[in-house]
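Okay, handing you the structure first.
Missing here is one protein chain; the remaining ones are kept as they sit in the complex.
Order of writing sets the labels: A, B and C. Residues in every chain begin at 1.
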Amino acid sequence: MNPRTPLCPPVDPARLRAVAQARVLYADTDKMGIVYHASYLRYMELGRVEFIRASGMPYTEMEKLGLALPLTDVAVQYLAPARYDDLLSIEVGLSLLTRVRVHFDYRFVVHDRRGQQEESPLAILTAQSRHACVRVAEGRPERLPAEVYEVLGNCYTPSQ
Amino acid sequence: MNPRTPLCPPVDPARLRAVAQARVLYADTDKMGIVYHASYLRYMELGRVEFIRASGMPYTEMEKLGLALPLTDVAVQYLAPARYDDLLSIEVGLSLLTRVRVHFDYRFVVHDRRGQQEESPLAILTAQSRHACVRVAEGRPERLPAEVYEVLGNCYTPSQ
Amino acid sequence: MNPRTPLCPPVDPARLRAVAQARVLYADTDKMGIVYHASYLRYMELGRVEFIRASGMPYTEMEKLGLALPLTDVAVQYLAPARYDDLLSIEVGLSLLTRVRVHFDYRFVVHDRRGQQEESPLAILTAQSRHACVRVAEGRPERLPAEVYEVLGNCYTPSQ
Partner (left out) sequence: MNPRTPLCPPVDPARLRAVAQARVLYADTDKMGIVYHASYLRYMELGRVEFIRASGMPYTEMEKLGLALPLTDVAVQYLAPARYDDLLSIEVGLSLLTRVRVHFDYRFVVHDRRGQQEESPLAILTAQSRHACVRVAEGRPERLPAEVYEVLGNCYTPSQ
């Protein structure tokens, strides 16, 4: 594998929709003065849960079925640093949906910064998280129930 | 209440014992270049759990009894900033133990910093956390079981 | 000090205003199934920074003056657990403002939970954080500049 190939697969902008915004806090930054790299994973969860809510079935409904969608894999490509008080626009899309796999893609964008006009939106990162469906009580993988598969399917266009 | 009186009650150094050490990471810092104030609460948990383990009954044993010790109150007084790569010495003691209340006191100390010799140990913060015993399944308060009370009691000297 | 007296001074509801909302994430919870006690400090920062922004001078403006408002003290009283997917309403007020001290009070409220109608808003916690003004470059305390003092003063009613 070429070491210049990013670990995160390319994200298709056509699949993404802006689902949440988040303001960068001191809590998110580190002594380099920028957002600490792990802080973004929390915001990825925020985006994912709002994407699922917008699809019509809040994640809490899945939980009532005794199911969860834990991560099996994640990859992030850091494109530019986000800074304190930036307003992050969190874009999320589905890049794969089968009865046993769900892949979410992400892009974080800063639209403008006070004072220092960004001419165009600035992409901060792209990422992908992969999830399996598990029955929580037994911790065992399980196929996505039909109603969840259908609801998420409304937000998914398979590649040609 | 006098606004100069710290929110955290005075900590009695005679009750404290050093129970854990922790190295400050980038993850703990913020853009001021020092440890973010909330990061210390995680290290307080580390100290508390090692204090309980050293008393002879690991917290996981309490969990097997169906019990937990959630916080009801916490107060922290920040005395000096800790910095990246500092090695924090975490001191913990019991300042109150009854069948329904457990109060832990904390002091964080930096013993030396590379290069810039601290002449004497530097106290970073003092804190107190207060805990109730609850039965997890029902979320109801419960008296500390005799065996837990006894084990913790070995580490506790009531004030005269 | 009576061990039943909470570490956090009473919060005056008349001083509080709702300044932000936050949705509880998995990231905020712990294995007890409720919000981890330290996660609230991050949300207190969110409330504080939105309170300051609403007063007319974003915190980033203070930073441009070379100043910061680090915590000297914090105390939290935990009244009831918040749960996953709860929408927290974050209320903030000033309980003290002098040229060298700023005290913020907080109350977190859950207005309703899906399915399980709360009859009335549920207070999750009250808290107080105390801040000094420091010149960042030297790390030295400094009096609040007149313009900051004035702007914050518009949001502050001294007790009689």
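Just so it is clear, contacts are C-beta pairs under 8 Å (C-beta built on N, C-alpha and C of every residue); 3 or more make two chains touch, one makes a residue touch a chain.
Since we're looking at a predicted model, the values are computed, not measured.
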item: Which of C:7, C:38 or C:133 contacts the chain that the document leaves out; value: C:38
item: Residue among B:49, B:97 or B:123 touching the omitted chain; value: B:49
item: Residue of A:54, A:96, A:123 or A:151 in touch with the missing chain, whole complex considered; value: A:96
item: Interface residues of subunit B (partner: the chain not displayed); value: 23, 25-27, 41-42, 45-46, 49, 58-60, 84-85, 114
item: Touching residues (missing chain, whole complex) on subunit C; value: 26-27, 29-34, 36, 38, 84
item: Touch residues of subunit A, complete complex, unshown partner; value: 1, 3, 6-9, 32, 34, 37-38, 41-42, 45, 68, 70-78, 81, 96, 101, 103, 128, 130, 136, 139
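The working rule: only the chains that are shown with their structure count from here on.
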item: Subunit B on subunit C, rotation in degrees - Cα superposition, rounded to nearest 5; value: 180
item: Chain whose Cα centroid lies nearest the overall Cα centroid; value: C
item: Where subunit A and subunit B are represented by their mean Cα positions, the distance between them in whole Å; value: 35
item: Centre-of-Cα separation between subunit C and subunit B, whole angstrom; value: 22
item: Whole-Å separation of chain centres (CA-atom averages), subunit A against subunit C; value: 29
item: Sequence positions of subunit C contacting 2 or more other chains; value: 41-42, 45
